[in-house]
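Just dropping this structure here.
A single protein chain has been omitted from the complex, and every remaining protein chain is retained in its original position.
For clarity, chains are labelled A and B in written order, and residue numbers in each chain start from 1.
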Amino acid sequence: MNAMNMRDEPLVYELSREGRIGCSLPRSDVPSKEIPLEIARSELDLPELDELTVVRHFTRLSQKNFSIDTEFYPLGSCTMKYNPKANEVVASNPGWKNLHPLVGEEYAQGAIELLWRLQEGLREVGGFAAASLQPAAGAHGELSGVLMIHAALKERGETKRKKMLIPDSAHGTNPASCTMAGFTTQTIPSGLDGGVDMEALRAALDDTIAGIMITNPNTLGLFEKNIEDICRLVHEAGGFVYGDGANMNALTGVFKPGRSGIDVMHFNLHKTFSTPHGGGGPGAGMVAANETLAPYLPGPIAVKADSVYRLEMPAKSIGRVKAFHGNFGVLVRAYCYLLMTGSDGLRQVAENAVLNANYLKSLLEKVYPVPYKRHCMHEFVAKGAIADTVHTLDIAKRLIDYGFHPPTIYFPLIVQEALMIEPTETESKETLDLFAEAMKRIAEEASKNPELLHDAPHIAPVARLDEVMAARYPILCYRG
Amino acid sequence: MSFVPHTDPERAAMLKGIGVSSIEDLFSDIPEHLRIEGLALPGAVSEIEAIDEVETLADRNVQTKDMDWFLGAGAYYGYIPAVVPALAGRGEFLTAYTPYQPEVSQGTLQAIFEYQSMTAKLLGMSVVNASHYDGATALAEAVLMAWKAKEGRNRIFLPKDLHPEYSQVIATYCTSFDIEFIRYEGDPAQAPIDERTAAIIIAYPGFSGEMYPISKASEKAHEKGALCIVQADPLMCAIFKSPGEQGADIVTAEGQCLGNPLNFGGPYLGMMGTTDALIRRMPGRIVGQTKDKFGKRGFVLTLSTREQHIRREKAVSNICSNQGLSMLQTCIYLATLGKNGLQEVAKQSYDKAHYAAQLIDIIPGYHVVPKLFFREFLVETPDSATKIVEALNKKSIMPGLALSHYYPERANELLICVTEMNTKAQIEKLASALKEAVK
Partner (left out) sequence: MAIDKNARYLESHEYAKPEGELMVIGISDHAQAELGDVVFVELPNVGKELDKGVVFGTIESVKAASDLYMPISGKVVEVNEEVKNDPSLVNKDCYGSGWLIKVAPTKLSEFESLLDAESYGTSIGEV
């Protein structure tokens, strides 16, 4: 934290000096060829930097970030757990990095075998019939899944089923994915216990529903106790059940979603399977399905026949959702993690993620009200309503001064002033104790000296930024 | 190894703090009959064993350096300066989340802003977003963006000469919508667009390598009230006129060739840029410059009301993540090579490709198809291209893509790509091997 780079760092354009270059090529050994004048480029406005300037610039930029490697990062619903360094070692192997996606399958047997092993491993974790590793992210997996439902309904001739039910605690990607698949959405409210309101669900079921998208545990960090009934009712009404696996970190080795009646589901490999978030991506979003929907999976998927590995389109596949073979480099990392954790380790992951969340909840709930009085799973939602003049945002910003990344705030939308806290299983007891201590001190400051919170963060490369100006008068690239 | 730090006494203390006697009690909300005993997976292995197992698999693949490499077709073997992975792999970049808390994410935010700035200039657009999953999904999203922007128009003109996997991804993305796709051949300026056309897509260059200047086609599109979408090779834009300069409304591109490894097809970099007029319809994250209360410059995610976490079902797309690390690699790549370096990479690729084409075109039975191309060109072959590829593979040459991979009926066509990585000697060896292959 104190090492954070507080100095202003110029933009690459401001560091540019005409004539510099950061990397040189061998001299060309072929004749030069003219570019037809009418289509030749006259100028190219890129910066010119030497190599050391590049190194210092990006090193300094990196030091302006909080990261898992440097700080506790309890972002709810994001599963910011430790990303093992072994994953990075294997992912940088030239056998992957220099492997072209269009070489013949005989030249890529190691890669296709890795896809197959990971696919089968994840299928087992979820309890499904088949899986595809094509989606590049969780939202991409969702889109794939709802398109699979769309295709299955179309094949049945049930074209009037256009409505997808979505609990009010769902991530925004759920309704957005439905729109992209041509479905409309209907919101289902949460009941008093934080789960789906079963009466509201029953009332919404008719012959126009395509299905429901359900996140379990939901974004309140609560297990959907009625999951079997929800699936049964939706199936009886002729719909499908989509499982959003964003929170699978709570359940690995404890519960298989496929057994509870979920038809199709995605996992976020950058959450549960600990591939790095990379400041926003790339992720990877396996999508898996039961026997009914498996033929519609996006392809190609890996198959094994007589110890030869091939890539194949599933029988009724919705098609390709991206070019080539998924975010392969991310999949290599996830496979390494799966090997290292194994069946026993995956259960420990879920157990300790749940232990850590409940422990932290027990430390905080006397000061920060927790609206649902149940054991939580891997995360919990508390309220930042601790003093009249203080908002959740102020608490979040003050945490930065204590050297902690803020939790997710103002989500889920159904809890006012929400603080959504996910410690993950890789954090130690003393880190959780220190975080709780900081949260309690902030609560004291909130009543004694609220200005301290309003003006926070005090120790960061920049103070609170003017987001209104950024949106009103957008400056989206360098204007030199 | 589950990377859990707790000792047994600590775990006991935590359970006591919670007020339960066992971890199992915390799972009491899960119906008992649904709780499982274990997974049918191997047990945990050590780091040594895991690395060994993954590396054994890696060793079973053929790498670009094992052969003289002329295969591209949407994924390009280019040089990646050492600084690129060294800097992009820093833990502070690698293990940060999406920069929703700007005060502690200025590193990621400024890097995105710099990427946006450099690529906007390269592509000639007002704004470029923080990236899509890959070039194919960026193009598919551009189609949906244009279709929604041109309410009441449902025709999209699509070149026949487009990467087949891109066409497939567009089909998947548009499956639920009433969009009529019309495939056109040759010069996009000749495509019969009309008042029902929402957009024309131009491949710059096409899958065969052939390219056409864009200006006339974009003018015609605008006259008809349609949008012009260009799928570009971003490296080509270093020495050829940018799509923006030629009137494009939306540009998409695959940025892998700008500093990202082949990685068997991903993660790659979907680039998308547009004009001021269409900014608020563009999907994907965007970073903007602003100030803090002391007047210090800083960067934030902006124009977020387009996105799913705010607009939900009315969002312009469901996209949530970006290809952060791939984008960062490209940002560092562009900063390192800079203006002169990037033009040098592009020009050497162009020169070498033309040297190769010239040698191949004079071999009896071979014919180079495109008239104007950058670094990749389709060749008609006197014999089955698959057979030629097999023959050359035995000589440790990967001569390109036999088009029958995508089009079984196009047996005698080979797509050859030459980059800055190829030497004159390799090119000459390729030409003589092609000649020998059909003797």
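Heads up, the rule we're going with is that a contact is a pair of C-beta atoms (placed from the backbone, for glycine too) under 8 Å apart; a residue touches a chain by one contact, two chains touch by 3 or more.
Given the structure is predicted, the values throughout are model-derived calculations rather than measurements.
Only one of B:K16, B:K148 or B:R280 touches the absent chain when the whole complex is considered: B:R280. The chain not shown here is touched by just one of B:R35, B:R60 or B:R311, and that residue is B:R311. In the complete complex, the hidden chain is touched by one of A:E88, A:E158 or A:E467, namely A:E467. What chain A contributes to its contact with the hidden chain is residues 467-468, 471-472.
Residues 280, 304-305, 310-311, 314 of chain B touch the missing chain (whole complex, contact as defined above).
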